[in-house]
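Sharing a structure below in structure tokens format, with a few things to ask.
Partial view: only certain chains, each at its native spot in the assembly.
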């Protein structure tokens, strides 16, 4: 039995699976707004799809053109932009933002206040701690070249990124790697490496008992 | 005269003291949502209690099972989770999140965009600058052991933490200590110490004229 709060706004066409819950003041399935400087005609994105058992919490905003798997939780006041693909059993924490054109694998947990930039790839079982910042543009809005080289992070299966860590554009975090809280990651992190500091450097390996296969 | 905006949602049972103000689109007293993977039956938390003169600002969300003192201000778009105890005259800044099972003493000020993790203790007269990140889990979701050792920060009376500072799990910040903006705090900070940098190191003592007793 899907439950949609009376004050939730569900845009027409939104596909809502069995047993979804949409809480008060959530806004789901909205189209992006054309920039006032744009001369384009707006092309409508396909409707938002929510898999069975998915929860969109109070005041959250989820755009059209996006697909959420089953049993996903979008936390209170969170936001997910257009053209995002999210697997099953994913958690998007309170207040977090997932930008456009991003892919997030099953069982990945993104905690509160995180920022997932556009064109990111997060594989399965990734853990993003609160307040993590990711970036995708070394040119910060200048040069034409930047459009070709703009790249979000690639975070491999089972990798974990600590609270308030910062990833520079295009960084790859290897499988099962561990980025310490507050680390500033300026180069790729090898699989299973533990990195800390500013700039982040490798200090050891993730111990066996923290690997996914041993949980 | 309590003022509750027409668009505010107050869940049944919420206890609202004299002269409270609840602004538009605030949601107060809501129960946590069971995870779609949970097989538990939901146990209802006791209702939210708001002390006299407390303000819940526009779009803020405050959970059931929590108690706010008198003259507390919850800023616009902020969020306070369940089982939180907040003293009198506390400010929770705009967009900030106070996670579950946290205690905050009287006169403490948490500024905008701060993240107070679960199981935190903040004593009286603490100052948390904007965008501070706290953490509680060195294992980031792995091992069973982590459940026993998960610990938020303890921030003692009169301590101050600068903008965007990051506290590692279980850190204690001593009375009247001062953490500089952007510091990454990886070990306990002694009372009255000033620490800065990544990782944070002590550089001097807080001067007399900044101590609480001299205000």
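Letters A and B mark the chains in the order given here, with residues in each chain numbered from 1 onward.
Just so we're on the same page, a contact is a pair of C-beta atoms (placed from the backbone, for glycine too) under 8 Å apart; a residue touches a chain by one contact, two chains touch by 3 or more.
Keep in mind that this is a model prediction, so the values were computed, not measured.
S.K.: Quick one: 2 copies here, how many in the whole complex?
M.R.: Number of sequence copies in the full complex, not just those placed: 3.
The rule is short, and it goes like this: only the chains that are shown with their structure count from here on.
S.K.: If I superpose subunit A onto subunit B using their CA atoms, what angle of rotation comes out, to the nearest 5 degrees?
M.R.: An angle of 120 degrees brings one copy onto the other.
S.K.: How many angstrom between the C-alpha centroids of subunit B and subunit A?
M.R.: Computed value for the inter-centroid distance: 25 Å.
S.K.: Subunit A touches which residues of subunit B in the complex?
M.R.: Subunit B residues touching subunit A: 9, 25, 27, 30, 33, 35-37, 59, 61, 77, 79, 95, 97, 99, 113, 115, 117, 131, 133-135, 137, 139-143, 145, 164, 166, 168, 184, 198-199.
S.K.: Quick one: in the complex, what on subunit A touches subunit B?
M.R.: Within the complex, subunit A touches subunit B at residues 7, 19, 21, 23-25, 53-55, 57-59, 70-71, 73, 76-77, 89, 94-95, 109, 112-113, 127, 129-131, 160, 162-164, 178, 181-182, 197-198, 209-212, 215.
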